[in-house]
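Here the complex is missing one protein chain, while the rest keep their positions.
For chain A:
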Amino acid sequence: MSDRIADVWGARTPHPRDTPWPVRVDTHLDASVAEEDVDRWVQSACVLCSNGCGCDIAVKDGRMVGVRGRAADTVNHGRLGPKGLYGSWQWSRTDRLTRPLVRDAGGELVECDWDTAMGRIVERSRQLLATDAGALSHAFYTSGQLFLEEYYTLGVIGKAGLGTPHMDGNTRLCTATAAAALKESFGSDGQPGSYSDIEATDAVFLFGHNMAETQTVLWMRILDRIHGPNPPRIVAVDPRMTKVAEAARSTGGVHLAPLPGTNQALMNALTREVIHEGWLDEDYVAAHTLGFDELKATVEPYTPEHAAGICRVPAEDIRRAAQIFGTCERVLSTVLQGFFQSHQATAASCAVNNLHLLRGMLGRPGCGILQMNGQPTAQNTRECGADGDLPGFRNWDNPHHVQQLADLWNVDPLIIPHWAPPTHAMQIWRYCEQGSIGLLWISGTNPAVSLPELPRIRKILGQDSLFTIVQDGFLTETARFADVVLPAALWGEKQGTFTNVNRTVHLSDKAVEPPGQARSDLDIWLDYARRMDFRDKDGAPLIKWSDPQGAFEAWKECTRGRLVDYTGLTYDKLRGGSGIPWPVNEQAPGGTDRLYTDANFPTHPDVCETYGHDLLTGGVLSAQEYRAKNPDGRAFLKAAAYVPPPESPGEDYPFALTTGRTVYHFHTRTKTGRSRQLRRAAPGVWVELSVDDAQRLGVGEGDLVRLESPRGTMQAPVRIGRGRDGVVFTPFHYGYWDQTDTDGATPGDHPRAANELTITEWDPVSKQPLYKTGAVRVTKIADAAGPSPAPTTTASAPAGPDSVPPTVGDPDADVREHPHATAPPQPPRQPEASPEQPGSAGTTTSATGSED
């Protein structure tokens, strides 16, 4: 038995390069239940990070009582992380919403029945649609945690029922840059690489990606290579001393800790080194890319010394990192929030794609790119158009793509909003602030804690001009502002599919009944569509399905002929074995492990998802300009000079602020905060300062400090950590729902949400907000009452380890780990032939993993 609070990654199962990752089955049950008492195991996959680990839910007496990793799943080979083990079902017996709520005459939220709640929504909806603003008065702000079937249904309601361009998800905050960078470089969203690249690689570059905390099972996969013979070298780009950064040191790699807001300068220097040292695959560049000359000219000024001055890292480290990238036979890169949530996010993420293109390191085992996601179903928000994009990776600027959807849905193409890029989340909130959006429907997310500049968000949510619907499992901070609150069924209480970072689709079956009158998000939207009586061109109901499987079948038709091809999948096919990575079709019935094995990219103008953007401004290229480049199948090397962030430390606000995560919590802790183990492990917010900065400020471990930015203030006890000087870190998970000294929605006298401080700014291309760059000042306000509550097991470990008791689980944290329980599963095998179809470039076939 192991305590996976104390031992986050569990026991090692080391193995050499080009051998399969061994199985280790992790099981955790409620302390009162033994394995033989479990009534049944229900197949699912974990939704507490973006990794997408296959798991089975233990059910006893109609309740979820445990979870076990699926040995047969290619994603996790049986393993689960601490959030999945301790946080996947434990919330289910707590303070759930069980009945709809509406405002009474006195302004209080009171319980009501579904008819009353939906009646109010439909009444307001019809009223607003009858105004001049029409559908432009309606906006939807959804999540990265619902199921594919729900997103697709919402997408069709928004695009073909109402016809509003105002639809986005909190995926704008977590994964928009992954999508944007893939579109800019390769013509379409779609993850090029595979997790199986870890088994084959010689070096892993983690760009702004603290994988050890954000995707613990993926990190276990890397750890098992690191602990085996011929381990890969790790290169970490992160201002904090994460476990990834420690691994960089121990494997002979490099830890680059650039100042927040300087990623693009670093990337340009790495690119310049690779070019100047001649580490190019010139044949690949000539045959399969466009834009080399401009890239070369753009990066030319960024000598290692020049970038070192901007990033404040040693020039020699830049050279060494470039050398590893330039000379290893196989390199795998991963990219996450350190890049995605900074300014120039898309430019820096494209720069990672560029490095792989320059070296021809794509589509082969060990040579992958993983532009990561933050949330378990973020990929589906992107695929289904719930982030505003057109479903099936279609191009809003291509009339043929719009016509395809109009035909599929049997509607007039004019109703489908495609006259401009979809309205991104930050702009939706701005329209709400200005009063031109009058109805905001929020589902499965908690913007009153997770959006930047919370004082402003609370003000908008409180505006009389805005009718707010919140659909959630709990009475979140956001729900407390709502006009109507709808109780939603959560994971395990409903059926649906979702897709992880490496395109693997999982089915999550319903294990138990939802509490009280709670309904799935799908059922709620189907009900709305029925009540609104949305019709197609022939007067038939617009939404032609009534359950998850019906929605899935409809979605499959939407993907036919596109890169994101689901046509070969069925619910039955997803049961029993492993999740399956798309495209899945006649050519690749078992799915596709990695894309672009033939370097044929979906950039043909008739196929591509975007005509591209200017990375500096986000200005959109026209169809004509795009066609003139004649990209047909070639990838783009996109270049951008470095520009400074919109806010840098200065006299008034001398510290750079970066916000982030801890391994024990997910998002605003609506689930993880209701798990006893996870709550004990990371009970409250903290602020990390470097040893020298703390000394200069006269602050000790656990002292209470106030952080102030031009927008707001928060306070928290200090962890004297191991980060770089001049940088302050604080986790963004903590809000007010569980604070007894507040009203559950607002800070009162004890502001502790990191987003009280953050800035309302976004990347010009992906529109992802900036959570990693900002400026603050730090003031001590009280002496310590003990050490800060920051966990000691990860990047938040104290500089002086003896001063703080170690983070451990309680006796009920026991997890059974069963290494080598079965033979490892194999990734999908390469189909017989790679079909060459004009106009469908990019639906490439898989190479087998290295395990053959």
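Here, contacts are C-beta pairs under 8 Å (C-beta built on N, C-alpha and C of every residue); 3 or more make two chains touch, one makes a residue touch a chain; residues count from 1.
Assume contacts and distances are computed from a predicted model.
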- The complex's invisible chain, by UniProt name, from "Molybdopterin oxidoreductase", "Tryptophan synthase alpha chain", "Phosphate transport system permease protein PstA" or "Uptake hydrogenase large subunit": "Molybdopterin oxidoreductase"
- Hidden-chain contact residue, picked from the options A:420, A:540, A:628 or A:785: A:420
- Query: For the chain left off this view, which of A:474, A:498, A:566 or A:762 is in contact with it?
  - Reply: A:762
- For the chain that's not shown, point to the residue among A:80, A:136, A:348 or A:728 touching it. A:136
- Query: Looking at A:312, A:430 or A:818, which makes contact with the chain not pictured?
  - Reply: A:430
- Query: Just one of A:1, A:643, A:782 or A:823 touches the chain that is missing; which is it?
  - Reply: A:643
- Note on the structure: Touching the unshown chain, chain A contributes residues 132-134, 136-137, 165, 419-421, 423, 426-427, 430-431, 434-437, 614, 616-621, 643, 646, 759-762, 764
